[in-house]
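Excluded from the complex is one protein chain; the other protein chains are retained at their positions.
For chain A:
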Amino acid sequence: MHKIMKPERPVGIIGYGAYIPAYRLPAEAISKLWREGQDRNHLPIREKSVPGPEEDTITMSVEAAQNALRRARIDPQEIGAVWVGSESHPYAVKPSGTVLAQILGIAPAAVSGDFEFACKAGTEAMQAATAFVGSGMGDYALAVGMDTAQGRPGDALEYTAAAGGAAYIMGPGDEALAVLEGSFSFVTDTPDFFRRAYQKYPEHGNRFTGDLAYFYHIRSSVTYLLEGLQLSPKDFTAAVFHQPNVKFPQKIAAELGFSKAQISAGLLSNRIGNTYAGAAVLGLTNILDQAKPGDRILMASFGSGAGSDALSFVVTDKIESARKVAPGTADYLNRRKNIDYATYARWRKKIVMK
(Lines give C-alpha, C1' and ligand atoms only; values in the text may rest on other atoms or scores of the structure.)
Protein backbone atom coordinates (compact mmCIF):
# COMPACT_ATOMS: atom_id res chain seq x y z
CA MET A 1 0.00 0.00 0.00
CA HIS A 2 1.18 3.51 -0.84
CA LYS A 3 1.24 6.28 1.75
CA ILE A 4 -1.23 9.12 1.27
CA MET A 5 -0.13 12.78 1.46
CA LYS A 6 -0.87 15.00 4.43
CA PRO A 7 0.73 18.37 5.20
CA GLU A 8 2.63 18.82 8.49
CA ARG A 9 0.19 21.46 9.70
CA PRO A 10 -3.52 21.41 8.78
CA VAL A 11 -4.31 23.16 5.47
CA GLY A 12 -7.57 23.95 3.79
CA ILE A 13 -9.45 26.12 1.31
CA ILE A 14 -9.99 29.61 2.71
CA GLY A 15 -11.39 31.10 -0.49
CA TYR A 16 -12.69 29.75 -3.79
CA GLY A 17 -14.02 31.31 -6.97
CA ALA A 18 -15.44 30.15 -10.30
CA TYR A 19 -15.35 31.62 -13.79
CA ILE A 20 -17.15 30.49 -16.94
CA PRO A 21 -17.33 32.68 -20.05
CA ALA A 22 -20.83 33.63 -21.23
CA TYR A 23 -20.90 32.08 -24.70
CA ARG A 24 -22.14 28.59 -25.60
CA LEU A 25 -21.72 26.51 -28.73
CA PRO A 26 -24.21 23.61 -28.98
CA ALA A 27 -22.63 20.25 -29.88
CA GLU A 28 -25.38 20.00 -32.48
CA ALA A 29 -23.90 22.95 -34.39
CA ILE A 30 -20.59 21.09 -34.72
CA SER A 31 -22.36 17.87 -35.67
CA LYS A 32 -24.40 19.68 -38.33
CA LEU A 33 -21.35 21.29 -39.93
CA TRP A 34 -18.95 18.35 -39.96
CA ARG A 35 -21.23 15.28 -40.00
CA GLU A 36 -24.59 16.48 -41.34
CA GLY A 37 -26.04 15.64 -37.94
CA GLN A 38 -25.36 11.92 -38.38
CA ASP A 39 -24.24 11.63 -34.74
CA ARG A 40 -26.85 13.98 -33.27
CA ASN A 41 -28.40 11.29 -31.06
CA HIS A 42 -25.20 10.40 -29.25
CA LEU A 43 -23.40 13.68 -28.72
CA PRO A 44 -20.96 13.73 -25.76
CA ILE A 45 -22.46 16.91 -24.23
CA ARG A 46 -25.29 19.36 -24.97
CA GLU A 47 -23.21 22.53 -25.32
CA LYS A 48 -19.80 23.92 -24.46
CA SER A 49 -18.59 27.24 -23.12
CA VAL A 50 -16.59 29.49 -25.43
CA PRO A 51 -14.48 32.47 -24.34
CA GLY A 52 -15.29 35.90 -25.75
CA PRO A 53 -12.80 37.38 -28.24
CA GLU A 54 -11.05 39.41 -25.51
CA GLU A 55 -10.79 36.57 -23.01
CA ASP A 56 -7.96 34.16 -22.33
CA THR A 57 -6.64 32.03 -19.48
CA ILE A 58 -5.19 35.11 -17.77
CA THR A 59 -8.33 37.27 -17.86
CA MET A 60 -10.50 34.34 -16.76
CA SER A 61 -8.09 33.48 -13.93
CA VAL A 62 -8.25 37.09 -12.72
CA GLU A 63 -12.01 36.98 -12.21
CA ALA A 64 -11.99 33.52 -10.54
CA ALA A 65 -9.19 34.67 -8.23
CA GLN A 66 -11.02 37.94 -7.40
CA ASN A 67 -14.00 35.83 -6.32
CA ALA A 68 -11.69 33.63 -4.21
CA LEU A 69 -10.11 36.72 -2.62
CA ARG A 70 -13.51 38.14 -1.68
CA ARG A 71 -14.35 34.89 0.12
CA ALA A 72 -10.94 34.60 1.79
CA ARG A 73 -11.11 38.15 3.15
CA ILE A 74 -7.34 38.52 3.39
CA ASP A 75 -4.95 41.22 2.21
CA PRO A 76 -3.65 40.05 -1.21
CA GLN A 77 -0.15 41.03 -0.02
CA GLU A 78 -0.28 38.07 2.40
CA ILE A 79 -0.37 35.57 -0.48
CA GLY A 80 3.07 34.08 -1.05
CA ALA A 81 2.51 31.91 -4.12
CA VAL A 82 0.61 32.34 -7.41
CA TRP A 83 0.35 29.17 -9.48
CA VAL A 84 -1.79 28.83 -12.57
CA GLY A 85 -2.38 25.37 -14.06
CA SER A 86 -3.44 25.36 -17.73
CA GLU A 87 -2.70 23.91 -21.14
CA SER A 88 -3.62 27.25 -22.73
CA HIS A 89 -1.30 29.80 -21.12
CA PRO A 90 -1.30 32.89 -23.39
CA TYR A 91 2.50 33.00 -23.42
CA ALA A 92 4.82 30.05 -24.10
CA VAL A 93 7.43 31.85 -21.98
CA LYS A 94 6.20 34.35 -19.34
CA PRO A 95 4.13 32.95 -16.49
CA SER A 96 0.43 33.76 -16.41
CA GLY A 97 0.96 34.16 -12.67
CA THR A 98 3.08 37.30 -13.17
CA VAL A 99 0.15 39.19 -14.71
CA LEU A 100 -2.23 37.75 -12.12
CA ALA A 101 0.00 38.75 -9.20
CA GLN A 102 0.20 42.35 -10.50
CA ILE A 103 -3.51 42.76 -11.20
CA LEU A 104 -4.62 41.19 -7.91
CA GLY A 105 -2.19 43.23 -5.79
CA ILE A 106 -0.18 40.18 -4.69
CA ALA A 107 3.10 41.33 -6.28
CA PRO A 108 5.98 41.69 -5.60
CA ALA A 109 6.76 39.33 -2.66
CA ALA A 110 5.66 35.96 -4.05
CA VAL A 111 6.72 32.90 -6.02
CA SER A 112 4.92 32.48 -9.31
CA GLY A 113 5.08 29.88 -12.06
CA ASP A 114 2.89 28.03 -14.49
CA PHE A 115 1.80 24.43 -14.13
CA GLU A 116 1.10 22.20 -17.10
CA PHE A 117 -0.34 18.70 -16.82
CA ALA A 118 -3.17 18.60 -19.38
CA CYS A 119 -6.48 18.45 -17.49
CA LYS A 120 -4.97 18.05 -14.02
CA ALA A 121 -2.76 21.15 -13.99
CA GLY A 122 -5.23 22.86 -11.62
CA THR A 123 -5.20 20.18 -8.93
CA GLU A 124 -1.42 19.91 -9.38
CA ALA A 125 -1.22 23.62 -8.46
CA MET A 126 -3.49 22.95 -5.45
CA GLN A 127 -1.18 20.14 -4.29
CA ALA A 128 1.80 22.49 -4.52
CA ALA A 129 -0.12 25.26 -2.71
CA THR A 130 -1.01 22.79 0.05
CA ALA A 131 2.65 21.85 0.44
CA PHE A 132 3.68 25.54 0.48
CA VAL A 133 1.26 26.36 3.31
CA GLY A 134 1.62 23.00 5.07
CA SER A 135 5.37 23.33 5.33
CA GLY A 136 5.09 26.82 6.79
CA MET A 137 6.90 28.53 3.88
CA GLY A 138 3.93 30.88 3.77
CA ASP A 139 0.42 31.25 5.12
CA TYR A 140 -1.52 31.62 1.88
CA ALA A 141 -1.11 30.37 -1.68
CA LEU A 142 -3.27 30.94 -4.77
CA ALA A 143 -3.82 27.95 -7.08
CA VAL A 144 -5.81 28.27 -10.32
CA GLY A 145 -7.00 25.68 -12.83
CA MET A 146 -8.15 27.44 -16.01
CA ASP A 147 -8.29 26.67 -19.72
CA THR A 148 -9.49 27.89 -23.09
CA ALA A 149 -9.14 24.48 -24.73
CA GLN A 150 -8.99 24.02 -28.50
CA GLY A 151 -9.86 20.99 -30.64
CA ARG A 152 -8.98 20.65 -34.31
CA PRO A 153 -12.01 21.60 -36.45
CA GLY A 154 -14.05 18.48 -37.15
CA ASP A 155 -12.14 16.39 -34.60
CA ALA A 156 -14.01 14.51 -31.86
CA LEU A 157 -12.42 16.82 -29.28
CA GLU A 158 -14.01 19.89 -30.85
CA TYR A 159 -17.41 18.93 -29.45
CA THR A 160 -16.19 19.27 -25.88
CA ALA A 161 -13.03 21.47 -25.73
CA ALA A 162 -14.31 24.34 -23.59
CA ALA A 163 -13.32 27.28 -21.40
CA GLY A 164 -13.57 27.97 -17.69
CA GLY A 165 -12.06 27.12 -14.34
CA ALA A 166 -11.65 27.99 -10.70
CA ALA A 167 -9.27 29.58 -8.21
CA TYR A 168 -8.49 28.42 -4.68
CA ILE A 169 -6.67 30.17 -1.87
CA MET A 170 -5.12 27.56 0.37
CA GLY A 171 -4.39 28.59 3.95
CA PRO A 172 -4.12 27.38 7.56
CA GLY A 173 -6.69 24.73 8.50
CA ASP A 174 -8.18 26.77 11.35
CA GLU A 175 -9.19 29.54 8.89
CA ALA A 176 -10.51 27.15 6.25
CA LEU A 177 -14.03 26.73 4.90
CA ALA A 178 -13.01 23.19 3.89
CA VAL A 179 -10.09 21.36 5.49
CA LEU A 180 -7.97 18.95 3.45
CA GLU A 181 -7.94 15.50 5.06
CA GLY A 182 -5.41 13.99 2.72
CA SER A 183 -4.57 13.47 -0.93
CA PHE A 184 -3.07 10.92 -3.26
CA SER A 185 -1.39 11.53 -6.61
CA PHE A 186 -0.87 8.80 -9.18
CA VAL A 187 1.28 9.22 -12.29
CA THR A 188 2.55 7.01 -15.14
CA ASP A 189 3.97 7.56 -18.64
CA THR A 190 0.93 7.06 -20.88
CA PRO A 191 0.71 8.54 -24.41
CA ASP A 192 -3.07 9.07 -24.46
CA PHE A 193 -3.07 12.75 -25.43
CA PHE A 194 -0.33 15.28 -26.06
CA ARG A 195 0.58 18.41 -27.94
CA ARG A 196 4.08 18.96 -29.30
CA ALA A 197 5.78 22.35 -29.10
CA TYR A 198 4.51 24.97 -31.63
CA GLN A 199 1.45 22.86 -32.51
CA LYS A 200 -1.96 24.49 -32.14
CA TYR A 201 -4.03 21.33 -31.64
CA PRO A 202 -3.37 18.22 -29.55
CA GLU A 203 -3.15 14.62 -30.73
CA HIS A 204 -5.05 11.86 -28.99
CA GLY A 205 -4.77 8.10 -29.31
CA ASN A 206 -8.08 6.32 -29.09
CA ARG A 207 -6.51 3.11 -27.83
CA PHE A 208 -5.32 4.89 -24.71
CA THR A 209 -7.98 7.46 -23.80
CA GLY A 210 -10.41 5.26 -21.85
CA ASP A 211 -9.38 2.20 -19.84
CA LEU A 212 -5.60 2.71 -19.76
CA ALA A 213 -5.73 6.43 -19.11
CA TYR A 214 -8.84 8.03 -17.54
CA PHE A 215 -10.24 4.98 -15.73
CA TYR A 216 -6.97 3.36 -14.61
CA HIS A 217 -5.52 6.57 -13.12
CA ILE A 218 -8.65 7.84 -11.36
CA ARG A 219 -9.48 4.35 -10.05
CA SER A 220 -5.95 4.13 -8.61
CA SER A 221 -5.75 7.58 -6.99
CA VAL A 222 -9.21 7.29 -5.41
CA THR A 223 -8.73 3.72 -4.21
CA TYR A 224 -5.39 4.49 -2.56
CA LEU A 225 -6.77 7.67 -0.97
CA LEU A 226 -9.83 5.93 0.48
CA GLU A 227 -7.67 3.06 1.80
CA GLY A 228 -5.29 5.52 3.42
CA LEU A 229 -8.07 7.54 5.03
CA GLN A 230 -10.02 4.38 5.91
CA LEU A 231 -13.11 5.80 4.27
CA SER A 232 -15.65 4.40 1.84
CA PRO A 233 -17.84 6.15 -0.75
CA LYS A 234 -20.79 6.29 1.66
CA ASP A 235 -18.75 8.59 3.95
CA PHE A 236 -18.88 11.33 1.29
CA THR A 237 -21.65 13.83 0.70
CA ALA A 238 -20.42 14.65 -2.78
CA ALA A 239 -17.76 13.68 -5.29
CA VAL A 240 -16.45 15.29 -8.46
CA PHE A 241 -14.44 13.53 -11.16
CA HIS A 242 -12.69 14.94 -14.19
CA GLN A 243 -15.32 15.25 -16.90
CA PRO A 244 -14.19 15.10 -20.54
CA ASN A 245 -17.81 14.26 -21.41
CA VAL A 246 -20.86 13.15 -19.41
CA LYS A 247 -20.37 9.38 -19.66
CA PHE A 248 -16.84 8.93 -18.26
CA PRO A 249 -17.44 10.53 -14.82
CA GLN A 250 -20.75 8.67 -14.47
CA LYS A 251 -19.02 5.38 -15.27
CA ILE A 252 -16.05 5.81 -12.92
CA ALA A 253 -18.34 7.01 -10.13
CA ALA A 254 -20.56 3.94 -10.45
CA GLU A 255 -17.56 1.63 -10.60
CA LEU A 256 -16.06 3.12 -7.43
CA GLY A 257 -19.40 3.00 -5.60
CA PHE A 258 -20.58 6.63 -5.73
CA SER A 259 -24.28 7.29 -6.42
CA LYS A 260 -25.82 9.62 -8.98
CA ALA A 261 -26.92 11.92 -6.15
CA GLN A 262 -23.35 12.20 -4.87
CA ILE A 263 -21.98 13.34 -8.26
CA SER A 264 -24.86 15.53 -9.48
CA ALA A 265 -23.69 18.89 -8.08
CA GLY A 266 -20.17 18.49 -9.46
CA LEU A 267 -21.12 17.23 -12.92
CA LEU A 268 -21.25 20.29 -15.19
CA SER A 269 -19.94 18.92 -18.50
CA ASN A 270 -23.34 18.63 -20.20
CA ARG A 271 -23.79 22.41 -19.81
CA ILE A 272 -20.25 23.69 -20.43
CA GLY A 273 -18.19 20.86 -21.94
CA ASN A 274 -14.69 19.85 -20.88
CA THR A 275 -12.91 22.80 -19.32
CA TYR A 276 -9.68 20.77 -19.06
CA ALA A 277 -7.61 22.04 -16.10
CA GLY A 278 -10.76 23.87 -14.98
CA ALA A 279 -13.07 20.84 -15.01
CA ALA A 280 -12.69 19.06 -11.65
CA VAL A 281 -11.97 22.30 -9.77
CA LEU A 282 -15.08 23.98 -11.25
CA GLY A 283 -17.21 21.00 -10.24
CA LEU A 284 -15.85 21.51 -6.73
CA THR A 285 -16.90 25.19 -6.63
CA ASN A 286 -20.46 24.20 -7.48
CA ILE A 287 -20.40 21.58 -4.69
CA LEU A 288 -19.04 24.15 -2.21
CA ASP A 289 -21.77 26.60 -3.27
CA GLN A 290 -24.29 24.09 -1.89
CA ALA A 291 -22.27 22.45 0.92
CA LYS A 292 -23.10 22.33 4.63
CA PRO A 293 -20.69 22.21 7.57
CA GLY A 294 -19.55 18.61 8.13
CA ASP A 295 -19.95 17.56 4.50
CA ARG A 296 -17.10 15.43 3.16
CA ILE A 297 -16.15 16.00 -0.50
CA LEU A 298 -13.97 13.96 -2.85
CA MET A 299 -12.33 15.55 -5.88
CA ALA A 300 -10.45 13.41 -8.42
CA SER A 301 -8.85 15.00 -11.45
CA PHE A 302 -7.32 13.33 -14.47
CA GLY A 303 -4.58 14.70 -16.69
CA SER A 304 -3.43 13.03 -19.87
CA GLY A 305 0.12 11.95 -19.97
CA ALA A 306 -1.09 10.66 -17.48
CA GLY A 307 -2.02 11.14 -13.84
CA SER A 308 -4.75 11.74 -11.30
CA ASP A 309 -4.95 13.70 -8.03
CA ALA A 310 -7.53 12.65 -5.46
CA LEU A 311 -8.25 15.03 -2.57
CA SER A 312 -10.66 14.73 0.36
CA PHE A 313 -12.09 17.81 2.10
CA VAL A 314 -14.32 18.30 5.13
CA VAL A 315 -16.46 21.45 5.08
CA THR A 316 -16.43 23.75 8.15
CA ASP A 317 -18.95 26.29 9.49
CA LYS A 318 -16.99 29.08 7.75
CA ILE A 319 -18.65 28.06 4.47
CA GLU A 320 -21.91 29.92 5.13
CA SER A 321 -20.54 33.45 5.40
CA ALA A 322 -17.91 32.95 2.69
CA ARG A 323 -20.33 31.64 0.09
CA LYS A 324 -22.48 34.78 -0.18
CA VAL A 325 -19.81 37.40 -0.76
CA ALA A 326 -18.98 36.51 -4.39
CA PRO A 327 -20.88 35.25 -7.45
CA GLY A 328 -21.60 31.51 -7.35
CA THR A 329 -20.94 28.91 -10.01
CA ALA A 330 -24.64 28.97 -10.95
CA ASP A 331 -24.44 32.69 -11.73
CA TYR A 332 -21.91 31.86 -14.45
CA LEU A 333 -23.72 28.71 -15.63
CA ASN A 334 -26.93 30.69 -16.07
CA ARG A 335 -25.31 33.68 -17.79
CA ARG A 336 -25.28 32.31 -21.30
CA LYS A 337 -25.62 33.27 -24.93
CA ASN A 338 -25.65 30.84 -27.86
CA ILE A 339 -23.28 31.58 -30.72
CA ASP A 340 -23.09 29.97 -34.15
CA TYR A 341 -20.15 28.08 -35.62
CA ALA A 342 -19.05 31.03 -37.77
CA THR A 343 -18.76 33.34 -34.76
CA TYR A 344 -16.95 30.60 -32.86
CA ALA A 345 -14.53 30.07 -35.76
CA ARG A 346 -13.74 33.79 -35.94
CA TRP A 347 -13.31 34.28 -32.19
CA ARG A 348 -11.17 31.17 -31.73
CA LYS A 349 -8.95 32.19 -34.67
CA LYS A 350 -9.86 29.14 -36.72
CA ILE A 351 -10.08 31.38 -39.79
CA VAL A 352 -6.49 31.92 -40.95
CA MET A 353 -6.11 35.33 -42.61
CA LYS A 354 -2.51 35.20 -43.84
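To be clear about the criterion, a residue touches a chain if its C-beta (ideal position, glycine included) is under 8 Å from a C-beta of that chain, and two chains touch if they have at least 3 such contacts; residues count from 1.
Here is the rule we go by: contacts and distances are computed from a predicted model.
Per UniProt, the protein behind the absent chain is "Zn-ribbon domain-containing OB-fold protein"; the candidates were "Succinate dehydrogenase, cytochrome b556 subunit", "Branched-chain amino acid transport system ATP-binding protein", "Sarcosine oxidase subunit delta" or "Zn-ribbon domain-containing OB-fold protein".
Checked against the hidden chain, the listed residues A:I58, A:A121 or A:L225 yield one contact partner: A:I58. One chain of the complex is left out; on chain A, the residues touching it are 22, 52-56, 58-59, 62-63, 90-91, 99, 102-103, 105, 327, 331-332, 335-337, 353.
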